[in-house]
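Heads up, one of the protein chains got dropped from this complex, but the rest are sitting where they should.
So, chain A:
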Amino acid sequence: MTTPTVDVVDTLTGAAPDGVVAAVRSIRPVTREQLQASYDALFDPVDDAEFSLTERLLVAAFATGLTGADATADLYAERAADADAGAASVIASLVAEAGTAGPFGRYREEGLVGESADGRRFSVAEGARTQLGDRLAAALEHTHLLVYRPREAADAALQRLLDAGWTVSGIVTLSQLVAFLAFQQRVVAGLRVLEEVGA
């Protein structure tokens, strides 16, 4: 793996060298290093045979685009476009049509059924599916589930990925990717607010 010279979260927060975010991050060097190491593990992988880097970037553009139009989403949209401009353009239009609010979903736990909330579900339409292929379309549908209604995740959702050609290890990395991005995008969003409010 390459040694990064740029810390992605520093870049995305736009933190000033003498600002609040730089100060708090300097007190948490392990968090800072391992957050970057997580990004490197996913986007500069030792082995991408079961989930290619291009697929990772396309899924990342979709996941972060659904979560919000912010600096993090812009980064992955750009990286996805560099990797596969055609597919990235299809995904950008899917982001525009598939956006909703979360977290929502039905509870399986009997005592929580009263808290179940409904919302917009998503499946890739035929035209986009033809352009992206069944494998990537299945990953995007799973991503929409994880972004907005993780409490509804079920074995059937994993079976759909297996049936679309995903291996067990590929599904683990896909899950890590979408889940990590939920973290990274929120750290960036939170730290940007902290920087903006100031000391």
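What we mean here is this: a residue touches a chain if its C-beta (ideal position, glycine included) is under 8 Å from a C-beta of that chain, and two chains touch if they have at least 3 such contacts; residues count from 1.
Just so it is clear, contacts and distances are computed from a predicted model.
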item: Listed names "ChsH2 C-terminal OB-fold domain-containing protein", "FAD-dependent oxidoreductase", "Alkylhydroperoxidase domain protein" or "histidine kinase", with the criterion being the UniProt name of the chain not displayed; value: "Alkylhydroperoxidase domain protein"
item: Interface with the unshown chain - residue positions in chain A; value: 20-21, 23-25, 27-28, 30-31, 34-35, 37-38, 40-42, 45-46, 66-68, 70, 101-103, 105, 107-112, 115, 145-148, 150-151, 153-159, 162-163, 165-169, 171-173, 175-176, 178-180, 182-183, 185-187, 189-191, 193-194, 196-197, 199
